[in-house]
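Structure first, commentary second.
The complex is shown incomplete by one protein chain, all other protein chains being positioned as in the whole.
On to chain A.
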Amino acid sequence: MSFTSFSDFLAMGHHGLYVWSAYGICLLVLAFNVAAPVRAKRRYLQEQARRLRRENKP
């Protein structure tokens, strides 16, 4: 462990704001990149379900 306390860890020796904002932005981008295809797939399946219901109606 290179820090003595948790507040020390958060402060990152006066560089806390830089380090944590960089990690925060990176985490947001990674999360978005996972969520985007997952949501797109769900949207596509819903579309297909609607289409199938429409086509199966007499």
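For this structure, a couple of remarks:
What we mean here is this: contacts are C-beta pairs under 8 Å (C-beta built on N, C-alpha and C of every residue); 3 or more make two chains touch, one makes a residue touch a chain; residues count from 1.
To be clear about the criterion, contacts and distances are computed from a predicted model.
When the unshown chain is looked up in UniProt, the name that turns up among "Carbohydrate ABC transporter permease", "Carbamoyl phosphate synthase small chain", "C-type cytochrome" or "Heme exporter protein C" is "Heme exporter protein C". On the side of chain A, touch with the chain left out of the figure occurs at residues 1-3, 9, 12-16, 18-19, 21-23, 25-26, 29-30, 32-34, 37-38, 40-42, 44-45, 48-49, 52.
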